[in-house]
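Of the protein chains in this complex, one is absent; all others appear in place.
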Amino acid sequence: MLEYLESLRLVDHHCHGVLGEDLGRTAFEAMLTEAETAGPPGVSMFDTQVGFALRRWCPPVLGLDAHAEPEEYLARRAELGAAEVNRRFLAAAGLDALCVDTGHTPRAILEPPGLGRLAGARAHEIVRLESVAERVAADGVEAGRFAGEVRSRLDAADAVGAKSIAAYRAGLELSGARPSDAEVAGAAGRLMRAAESGDDPPRVCDEILHRFLVWCAVDAGLPVQFHVGYGDADADLRRGDPLLLIELLRAMDPVPAMLLHNYPFHRNAGYLAQVLPNVHVDAGLATHNLGHRSPALIAELLELAPFGKVLYSSDAFGLAELYHLGALLFRRGLAGFLAGGAEDGAWTARDAERVAGLVASGNARRVYGLE
Amino acid sequence: MLEYLESLRLVDHHCHGVLGEDLGRTAFEAMLTEAETAGPPGVSMFDTQVGFALRRWCPPVLGLDAHAEPEEYLARRAELGAAEVNRRFLAAAGLDALCVDTGHTPRAILEPPGLGRLAGARAHEIVRLESVAERVAADGVEAGRFAGEVRSRLDAADAVGAKSIAAYRAGLELSGARPSDAEVAGAAGRLMRAAESGDDPPRVCDEILHRFLVWCAVDAGLPVQFHVGYGDADADLRRGDPLLLIELLRAMDPVPAMLLHNYPFHRNAGYLAQVLPNVHVDAGLATHNLGHRSPALIAELLELAPFGKVLYSSDAFGLAELYHLGALLFRRGLAGFLAGGAEDGAWTARDAERVAGLVASGNARRVYGLE
Partner (left out) sequence: MLEYLESLRLVDHHCHGVLGEDLGRTAFEAMLTEAETAGPPGVSMFDTQVGFALRRWCPPVLGLDAHAEPEEYLARRAELGAAEVNRRFLAAAGLDALCVDTGHTPRAILEPPGLGRLAGARAHEIVRLESVAERVAADGVEAGRFAGEVRSRLDAADAVGAKSIAAYRAGLELSGARPSDAEVAGAAGRLMRAAESGDDPPRVCDEILHRFLVWCAVDAGLPVQFHVGYGDADADLRRGDPLLLIELLRAMDPVPAMLLHNYPFHRNAGYLAQVLPNVHVDAGLATHNLGHRSPALIAELLELAPFGKVLYSSDAFGLAELYHLGALLFRRGLAGFLAGGAEDGAWTARDAERVAGLVASGNARRVYGLE
């Protein structure tokens, strides 16, 4: 089964750009997990599931033995240089296509085409809704023209889907109703006044605007990705349970909704994928962060979620290793899940291969209309 | 251990009626999971854990090989006819008794006696509290007489327990206090005015009324089942966590409370079963919906819940296959759990058999006073 999955090229339906610069140990550890920094004194972020997974699987790609010590690994990485390291790991991921969220690029160098070239895969863009709105606000349009301007920029974007980061801002408790023009204009006015009065760029953090943006994407016929659950400390998991989103998910049917990551709410997400026809799920960055435990996560995600509604994503950001680790651990976890069921007689090997094809790429191709 | 469990007839303490009509593929898929419809375009609900479990275990009961394709299975099902299919699966479930919720019967044909005859088991009735109240309201009694009328109908019901579907309506956050007569009369008045002004039948969705109904059952000495967690999209899992119910559960002691299904909150339910003396739990429809993964669910439910407070139920509705699958997967899951512990030396084989007897039927018999 693993051999079969290794023969399949994946669609990574949610990832970010990769850093083009060399990294010292502190910077590398800070990128490894969702912590904002490397570990506090006495704690190495290499001593985590993702750290051990990296030491297990990544050194051989750079010509070292598995389980290399962190210092040895980072020295070899520096020796090869970021460009070569990026090339090797993106190629090793075995991707058919990537859908790249271009909204969060503090230092990442690669636009989707460059990432696609490294990966030997087609690269598509996912437009981040809040970023579009923030650019419109920063450009200083009138509040009354805000909605139209957002819609026209979305229409102009060459994207296969849109992404909402409401979970990082006002939270996922978004009602299902379309906001009225007056509500949107009011909220846009508040956003722009805040932008004018402060030094900071405008920042969407308003239930009305998050909801408005989702409806813009729905009207444009774009599948909508939602950040859900696990992310960095800004994500505020108190408001990141996908159950909070049920009304909007229901209201936007039949436009597809993609619940990203979901951990530790992945069973809740699986429930939504079963009972609501337009809801799809993935395990995203939780896969590589759980490392050796990722098979447990994959099995839990697949409890209620129909197999035709589960997608692969890495949510890799910054470190090239994460594109490779995500793909490798996902293939191994899914292969173990499917092979275990086939051995126990829960399904046939033929059905297992068919399901593998759906999850590896078929579902993503269907939902995003790739090809 | 499995052999031992197969020798035990189960008490299915929570199930519904079975459909008496033949079903086409779309209708069958729509009944298979908690989704309201068959899968959206491109998604088959057979490609789920419950779908694969059905294809693994049900075809042999109809004379086909395991893992029959859906079309072949449904053709054979149609050939035998619903009556014969129902007879075979209900018999295969190996039940000693059923407790049938008679409150939700949009199309189901069988009253408890008929279901009991098919299963070769005694059938008891569970009276659905909200349905009693809604019939009283539809009959148009005065608000001041509503409470008395509900109580007298409950007393007249020949039921071994009552069921609350607050989780489908106002949610599980019910306080522990008995509502006052004035509160009940006020809420009853609102219910009846809503019923008079609209076309729809009256619908209880009011914290005061749900709570009042539970107290009516408590006063009648009836164990109370609560829908908790997993159900169709109407269940609104945001308000379906059993922890929300803790005050009422505590207040109704020593009358038994049965937390049904619970997934994905089954660990929370297990906690309540440990710390509150009158609380019992099951895994209900989550068992067959999780299919090959149901052993993980059973093991998690049994982490904190005392083994003397765990019951079996199928929550089967409509498809005869689900009575069989629920019983089969529960027996296998519990057998695996108990045998694994015995092999590891965690408990003796004798204790494992004793616990199997409690969970299979002994606990239900004790709590409902069957026999």
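By letter and in written order, the chains are A and B; residue numbering begins at 1 in each of them.
Criterion: contacts are C-beta pairs under 8 Å (C-beta built on N, C-alpha and C of every residue); 3 or more make two chains touch, one makes a residue touch a chain.
Not measured: the values here are computed from a predicted model.
Residue B:Tyr271 is the one among B:Phe52, B:Phe226, B:Tyr271 or B:Tyr368 that touches the chain missing from this view.
Touch with the hidden chain on the side of chain A covers residues 33-37, 39-40, 42-45, 47-49, 52-53, 55-56, 66-67, 230, 232-233, 236-238, 263-264, 289-293, 296-297. Annotation for chain B: contacts to the undisplayed chain at residues 241, 243-244, 246, 250, 254, 267-268, 271, 274-278, 299-300, 302-309, 341, 344-348, 351, 355, 358, 366.
To be clear about the criterion, only the chains that are shown with their structure count from here on.
Distance between chain A and chain B, defined via averaged C-alpha coordinates, is recorded as 37 Å.
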